[in-house]
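The structure under discussion is supplied below as structure tokens; questions concerning it will follow.
Of the protein chains in this complex, one is absent; all others appear in place.
Letters A and B mark the chains as written, and numbering starts fresh at 1 in each.
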Amino acid sequence: MLGRLWDTDGFWAFRHSPAAILAAVVAILIFGGALLAPWIAQSNPYDLATFTLMDGLLPPVWEDGADPRFLLGTDDQGRDMVSAILYGARLSLLIGLMAMLIATVLGVGLGLAAGYYGGRLDAIVMRIADVQLALPAILTALLIDGIARGILPTSAHENLRVVVLTIAIALSLWVNFARTARASTFVERNKEYVQAAIIMGQHPLRVMFWHILPNILGPLLVIMTVDLASAILLEATLSFLGIGLPADSPSLGTLIRIGMQFLLSGEWWILWVPTLFLIALVVSINILGDFLRDAFNPRLR
Amino acid sequence: MVYFILKRLVQSVFVMLAVALLAFSLFRFVGDPVSQMTGVETSVQDRERLREELGLNDPFVLQFGRFAGDMLRGDFGFSYRTRQPVGEMITDRIPATLELGTVALLISLLVGIPAGVYTALRPRGFMTQTILLTTLIGVSIPTFVIGIMLMFLFGVHLGWLPIFGRSGTVEIGSWTSSLFTLEGWRALILPALTLGVYQLTLTMRLVRAEMMEVLRSDYIRFATARGIPYRRLHFRHALANTMIPVITIIGLQFGGVIAFSIVTESVFQWPGMGLLFLDSIRFVDIPVMGVYLVVIAFFFVLVNLLVDMLYIAIDPRLRVKEAA
Partner (left out) sequence: MLDVKNLTVTFPSRRGDFTAIQDVSIQVKPGEIHGLVGESGAGKSTIGAAIIGLLQPPGYVASGLMTLGDTDLCALTPEQAHEVRGDRISMIFQDPQTSLNPLMTIEDQLIETIQAHSDVSTSAARKRAVDLLEEIGIKNAADRIGAYPHQFSGGMRQRVVIALALCTDPELIIADEPTTALDVAVQSQVLDLIRQLADARDIAFILITHDIGVIAQITDNVTVLRGGRVMETGATERVLGAPEHPYTKSLMAAVPRLDRKLDRFLVPGDGGPPTASDKQGVDAEAWLLEGVQEGGLALEVDSLTVRFAGTRTSLFRKPDPYVALQDVSLTVPAGRVLGLVGESGSGKSTLAKAICGLVNPSGGNMRLGDAALPYGKARARRDPSRRVVQMVFQDPYSSLNARHRIGDILAEPLALYGLEPDKAARHALAIGMLRLVELEPDVIDRYPHQFSGGQRQRIAVARALLARPRFLICDEPTSALDVSIQAQILNLLKDLQAKFNLTILFISHNLAVVRQMADDVAVLQSGQIVEAGPSETFFEAPKATYSKSLLSLTPATNF
């Protein structure tokens, strides 16, 4: 089974694409590091007891005056940068993945139904998508956060920030999935295997999910990858704008916002360590997304 | 053709109505407008009278109709935070954002389209691979990081350009423009670049993908078999057909430009609508949020109507009736 997978065209292309392999390695390292952060990070950046102000503003080990305990230096609070970015990535990835999954379920469900039934349902879903398009992702996310602030009492909003942020991002990304799923469903619906299933009298849900869905997974997988990158970027952007996560539970975006205060001072690592880490993560996901896009486009082979 | 335009107009009106409804629901249901307008010392009777005066006890549809009517007449209500008319607050900020967005969009088109064409025509060249890798990194860097990097390089490190704010503006009627002085351009260039880079990468990748698709089409193969000179083949035949899907997406991108200007304006402290919107979210200033939404949607709808006109100009299939 594995041998057969190894021999497929897609995997052959993967083995012969250094960029894709490198991206996969980087992505796996970052995902692994984020997942295992509580066990491999030397301190917990959320726990004030694990670091002291005494260790503040130490540079990375290759600079003068560094402390070998802190590989990439510390911030003004004395937090270890390595631990901070691992925990930050953990939070960023958690929100990104959850948002992407919610958007997938919502978008694919609506897109499948719209493409399958056509007519009025399709018109309604697509008009909603039109309106959503007039209000781009970041605006939608900001708006939902604004609404949550207006509705929820301040303390509740603070506690629910991760949830609000995840939902805000998910709701701003579903259109991509819905449009792609709808377009692909339209094509599949007129194919003869689907017509055969309909003629036989199979249940519409079965036709949609058992027959059509497996055949449109290719383009959806590409969007899932690309939108995971978008979700992570969106979270970072919102946190940077101060709308997302607060400083005491820093995601990568929050770390960058904190680092901005040191833009003009000598402590460059506080800004650039999380920034480069975020870029490495998103670049590797996007390279994999690009690779999948080419692999799923038969005409490019 | 007339039907096509009418259909698009109806769709536009629908989008505007939906956004207005959203804005109204925000105003009506997120927080209580009355408690926002009054202090703690106001009595219950006064609140109730105010509620009646404002028509908040009327049926929903009636209230929404009044809201939409007010908007059409240019009455956008008052900000909870500054107590100023929202209309004025927004119109003051429109020129800054529009100039920023337009220059950014121009950068993205003037660089993105040629780059997309080049990389489509030479898919395996070294330059192409370099450009593609660069753009892949380009889409992976958040806009605010690009802003910070540019600011750091040109503002802090080299000290060539100002790092924030808008300056060198000239008043033309009620429009404050920064396009007529060197000072204005110096302040504009970094934010515009920041905003343009992301759109540029999108434009380039889109043009490349569409162009490669067109180059594989039957009519290009047929034109090649007729020995049409390559220059004409690529630019008269292929590029024109590429632009049809591309302009649609560019219309949609305009929304993205306006939205991401929130981020750019925040990084560079550019005094546009985005910065105003960000403040209104922090302070839950619902009327400003709502009007901002309506204004953004209006620009978006307007640009996409223009795109539709362009569409008709390019594509004869929309202009000329099909023969039986």
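Annotations for the structure displayed:
Everything below uses one rule, namely that a contact is a pair of C-beta atoms (placed from the backbone, for glycine too) under 8 Å apart; a residue touches a chain by one contact, two chains touch by 3 or more.
Since the structure is predicted, the reported quantities are computational estimates derived from the model, not experimental observations.
Take subunit A: the residues that touch the chain left off the picture are 12, 191-193, 195-196, 198-203, 211, 214-215.
Subunit B meets the missing chain through residues 2-3, 6-7, 217-219, 221-230, 232, 236-237, 240-241, 244, 314-317, 320-324.
Basically, only the chains that are shown with their structure count from here on.
Note for the complex: subunit A touches subunit B at residues 19, 127, 130-131, 133-139, 142-143, 145-147, 149-151, 229, 233, 236-237, 240-243, 253, 256, 260, 263-264, 271, 275, 278-279, 282-283, 285-287, 290, 299. Of all residues in subunit B, only 11, 14-15, 18-19, 22, 26, 30-31, 133, 136-137, 139-145, 148, 151-152, 156, 216, 252, 255-256, 258-260, 262-263, 266, 277-278, 280-282, 284, 286, 289, 293, 296-297, 300-301 touch subunit A in the complex they form.
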